[in-house]
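With one protein chain withheld, the remaining protein chains of the complex are depicted in position.
Here the chain labels run A, B and C in written order, and each chain numbers its own residues starting at 1.
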Amino acid sequence: MPSRHVINAQVSPKGSLETLSQREVQQLSTAGSGSIYKLFRQCALAILNTGARIDNAKTILDAYQDFEVRIHQQDRGVRLELLNAPADAFVDGEMIASTREMLFSALRDIVYAANELESLRIDLDSSQGITDYVFHLLRNARTLRPGVEPKIVVCWGGHSISTEEYKFTKKVGHELGLRGLDVCTGCGPGVMKGPMKGATISHAKQRNLTGRYLGLTEPGIIAAEAPNPIVNELVILPDIEKRLEAFVRVGHGIIIFPGGAGTAEEFLYLLGILMHPDNQELPFPVILTGPKSAGPYLEQLHAFVGATLGEAAQRHYQIILNDPAEVARQMAEGLKAVKQFRRERNDAFHFNWLLKIDEGFQRPFDPTHANMASLQLSRELPPHELAANLRRAFSGIVAGNVKDKGIRLIEEHGPYEIHGDAAIMQPLDRLLQAFVEQHRMKLPGGAAYVPCYRVVER
Amino acid sequence: MPSRHVINAQVSPKGSLETLSQREVQQLSTAGSGSIYKLFRQCALAILNTGARIDNAKTILDAYQDFEVRIHQQDRGVRLELLNAPADAFVDGEMIASTREMLFSALRDIVYAANELESLRIDLDSSQGITDYVFHLLRNARTLRPGVEPKIVVCWGGHSISTEEYKFTKKVGHELGLRGLDVCTGCGPGVMKGPMKGATISHAKQRNLTGRYLGLTEPGIIAAEAPNPIVNELVILPDIEKRLEAFVRVGHGIIIFPGGAGTAEEFLYLLGILMHPDNQELPFPVILTGPKSAGPYLEQLHAFVGATLGEAAQRHYQIILNDPAEVARQMAEGLKAVKQFRRERNDAFHFNWLLKIDEGFQRPFDPTHANMASLQLSRELPPHELAANLRRAFSGIVAGNVKDKGIRLIEEHGPYEIHGDAAIMQPLDRLLQAFVEQHRMKLPGGAAYVPCYRVVER
Amino acid sequence: MPSRHVINAQVSPKGSLETLSQREVQQLSTAGSGSIYKLFRQCALAILNTGARIDNAKTILDAYQDFEVRIHQQDRGVRLELLNAPADAFVDGEMIASTREMLFSALRDIVYAANELESLRIDLDSSQGITDYVFHLLRNARTLRPGVEPKIVVCWGGHSISTEEYKFTKKVGHELGLRGLDVCTGCGPGVMKGPMKGATISHAKQRNLTGRYLGLTEPGIIAAEAPNPIVNELVILPDIEKRLEAFVRVGHGIIIFPGGAGTAEEFLYLLGILMHPDNQELPFPVILTGPKSAGPYLEQLHAFVGATLGEAAQRHYQIILNDPAEVARQMAEGLKAVKQFRRERNDAFHFNWLLKIDEGFQRPFDPTHANMASLQLSRELPPHELAANLRRAFSGIVAGNVKDKGIRLIEEHGPYEIHGDAAIMQPLDRLLQAFVEQHRMKLPGGAAYVPCYRVVER
Partner (left out) sequence: MPSRHVINAQVSPKGSLETLSQREVQQLSTAGSGSIYKLFRQCALAILNTGARIDNAKTILDAYQDFEVRIHQQDRGVRLELLNAPADAFVDGEMIASTREMLFSALRDIVYAANELESLRIDLDSSQGITDYVFHLLRNARTLRPGVEPKIVVCWGGHSISTEEYKFTKKVGHELGLRGLDVCTGCGPGVMKGPMKGATISHAKQRNLTGRYLGLTEPGIIAAEAPNPIVNELVILPDIEKRLEAFVRVGHGIIIFPGGAGTAEEFLYLLGILMHPDNQELPFPVILTGPKSAGPYLEQLHAFVGATLGEAAQRHYQIILNDPAEVARQMAEGLKAVKQFRRERNDAFHFNWLLKIDEGFQRPFDPTHANMASLQLSRELPPHELAANLRRAFSGIVAGNVKDKGIRLIEEHGPYEIHGDAAIMQPLDRLLQAFVEQHRMKLPGGAAYVPCYRVVER
């Protein structure tokens, strides 16, 4: 690889790691050299590649096998030493400011937070303990800003969507930014990037210098693909459940764009929570949207919700087709109600304490064949429990499609069997079929899709 | 036009027009309703269309024939009333901040400045008076910021360039922004936009919230095409000579991208000034650059300068081919020398007082056939005078190509004749031929180019 | 004077003189070396003594006879060269920031403004022209800040008051500052200083970093006594009439503390304006206040207003005795009405355009014996005209007491005779007697007071 440019450099932190005690630096240095070194190194490498155009994690890892990042203690605080780092992360020998920020976000969330967790003695076995931990991670990342009024709009949807759909997400982001709203996504490509790009332009048009582009990610994801450089706040949550909780607790409203099984999982997670009796009066604007061509997709999703969770579930969101300005207007309207409600209930603007999240949504679902087969999918369940089980079903399908462990299980035991009432199974089957037909169940490599599941009516 | 959305609205100023005296508002209101109303209305309409994708001035003017803008006096100050204004300039009834800023920039520079000029009793017949006037316009627009170190990079080049060249300008802008430099252009499309777009991204990457995107334009140009919305400082100079003077007095260095006769005119203007004996020691970084494909073009331009103005002229710039980072590095290097020089000479950072501009460059050249035919183009002239005459020749060609008056003259009298020594005429002819072949002498409408000039060797 | 420390230094401007054109600097330099040099030098010397404890102008002028201040032109702008300047104005060779600010305020208002006036072609013979000029001086001094809500409280009263009264003014200032209000005075000692001192402490307590301490003065006054160093905005108006107009146009409310004939003059000026029929609906909070011991004084002033201008005049102010918090509360209340009114009428917050000031109040009164004797002081006049004449009477008394010209006239021709109806003359006589008894008609040097006037009933 003669054309690979590398640099050795030393960088000091900006932000919450600027004032560490000697003990903290020492712990950091110990932790960062130990078991989590590999994870931190991977994330660091991905972040240093933010500037580059290569998406493929493998390629990056291979190209920089001799890359090293060392955590040093000096009296002043912590210092990172980088060896054989991608030269693209530097300008005339100095690291690009946003890259440096993200690098220390990774150090903070992956290494420092691990230490903190231990010293906080948070009980991760209790629902409240998990919420508490999410809060601490976000506060430590300086994401929670008291007194700022509700304006964080979470955008969910596929990371691999059509050009038309991508352009549509940019337009929606543009309209959100025109109305002074901020954008929070999973910080990858596709729907994670489009709305941020759009909002960047419109924030500039509105001379808004404080626009926030919040990326919430997981170590596994950031290691595979660098956050887009628009992200100006990066938080790395330890797993998908805490990441989803972070989304619904810091976000004030959610827009769902087209996507595949993963997006369906997120949507059902959200519906399951909003349908919990304790959340009945809690305003939480949710909008399903897409370009004209996404009409049939949205209709089908809507019909599926109606057929399985009922009309009550449908009342938790609205569908707005092909009208970015209207999406933003309705969201802005919805946020007013959120503000009003939080003020009345004395809830913080920066963290949705009042939202009840059942422990079932906080704990990872392990998609073994037995667990999948024993999911109860019946209209006799309370709707929010049915939603939780449907989410688990989709979670399993995502695993069977793309995750290492899931794929191996399928290879060994064949497709999952999902059992349930006909009233649930038929709509589920139709939805999944549609995903396949619309190429929303993409596989790495692009091979034709062979379902990893089998729907079995009871 | 059933789909045309219009809005009536009232807007108050932001910026230097916020505190006017009653007398000033009254003068403004009088002036703005009088002879310059038409000009102001056109500019206002173009600015209100910034958000839209329509480039064509005619189309806009036709579409909004009933648009009106009225200047009102109220005790508090000035207020604009807009009737049948394009709805795209508004979000939920409120004007977009950047649009409002630009609207009042137009009011300030077109209407207010006209009043000011009179009361300042500046002698526009003297060289110093013209410089003084340019200074006043820029200061009134709050463009001159004392104490800020030299970092404004002017980008010149064609407004209609190839996609490859456009992408290259973005890359150069990106590299400039990575090094903390600001961008100043003529604020239209093409080279006027690309570097700003690139710098926007890199300023964001470097967490630089104070990046400047300075657009210097003329009434005729802004009326035809809206400034791109990245521009965050807009100044409208009354004519091309004052605009060129503004470029070289507020800019600290200049990058020249590929372009046609207009760009050649600008380049010769710059060389003519830099070759003036009084400017001999004055550092002024100038870089000619382009993508690989622009190599022949740059070589030819360079050869033309060598053949006509000599090696001494060539020492005033460097050519950097296909290396955006190197362009930015060299510019940053050059700016250090500018800073050092101004500090030593006690010159302001914000206005290049020490730059000598001969009156010949400050006064408009009227491209009649007689004036064109009598241009002295001989190597016996001092080089800076020859440069001035060559600039006039190109200025005439631009007029003959695209300006109303020039086109009419050519229709009436046939092509201009340009006389001169063979040593000048042959390189000139070759250069012009090349422009034609490379489609850099584009005409509105895209017809095949018929030269408006004839080169005659003496 | 062997212990006198002097320094030679060069200083560059901060503020509005930072970006001057070469022409402007040249004019400045010419003007500053000419007829107004003496005035500017005096002011500069007084300002450079701000740090010192010597109040006496004579002493200062004598001590620094070899002090010089030269205005230099350099490319960058203007520069002042100081020779034999008081060393107290410097710290380790560098001028104290506030001193530097005030020095350039003097240059701006005394030298620069003189040039501007000429070029603005303002008609100082018309009432509107005078107002316009006051506006330009204030805007040029950056005193007019659009969008800031009404909170400038003018404090008037004697510069030579009792310790008890001085402490009371500090308490009132403290209470004003606690409520976020700013203070504007004539910027000398006594009442001009006390409220600012009090507000400094309370602004600090309220963590208010943007408190304004606005001093409006005249060349004659600043040359005699340095502005107190709390003043963070200094504007030098050319004469007492423009200074009074500046007070009532930038101030949003006025507090009048005890004082002598000068304070009475100011009070009558204010009443005369507020009683003008055009100002009938204009809210303008005015509060007379003082410590307990000032009760009789305030009662007498109040009675005098009642007896001469009638109850209608009394309705324009309230008297609050010995209750600083109540003074501030009532003022804050009154300012709300001002804000409401200006909003409704679209008047600026930063300049009271709607206040009608009769030309009679804008033109200087020349206190010759003839002019004093012919003042009409009759209850048959419209009250606001009677107020204007009473003001003139007090203006004459002030002149006869302390101003060079007045004193000479009295020496030559004996006391002024003031004629009028018994209904006016008797209360006037009583008020003046009381001033004498309360030592409010102090003379320089402290000699026993011999009245410069004789009240003659008709």
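Just so it is clear, a contact is a pair of C-beta atoms (placed from the backbone, for glycine too) under 8 Å apart; a residue touches a chain by one contact, two chains touch by 3 or more.
As the structure is a prediction and not an experimental result, all values here were calculated from the model.
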Which chains here would be touched by the one that got left out?
-> A, C
Looking at the whole complex, which of A:Leu144, A:Ala423 or A:Val436 touches the chain that is not displayed?
-> A:Leu144
Have a look at A:Arg4, A:Arg76 or A:Lys336 and name the one touching the chain we're not showing.
-> A:Arg76
Which of C:Ile201, C:Leu354 or C:Val436 touches the missing chain? It is C:Ile201
If the missing chain were put back, which residues of chain C would it touch?
-> 51, 91-92, 96-99, 101, 178-179, 200-201, 204-209, 229-230, 232, 329, 332
On chain A, what residues meet the omitted chain?
-> 18-19, 21-23, 74-77, 119-121, 128, 132, 135-136, 139, 144, 146-147, 342, 345-348, 350-351, 353-354
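Note that only the chains that are shown with their structure count from here on.
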Among line, ring, star, complete and other, the chain contact graph is line
Interface residue identity across copies chain A, chain B - same or different by half | same
Could you tell me the distance, in whole angstrom, between the mean C-alpha positions of chain A and chain C?
-> 63
Averaged over CA atoms, how far is the centre of chain A from the centre of chain B? Could you give it in whole Å?
-> 45
Contacts with two or more other chains occur in chain A at residues none
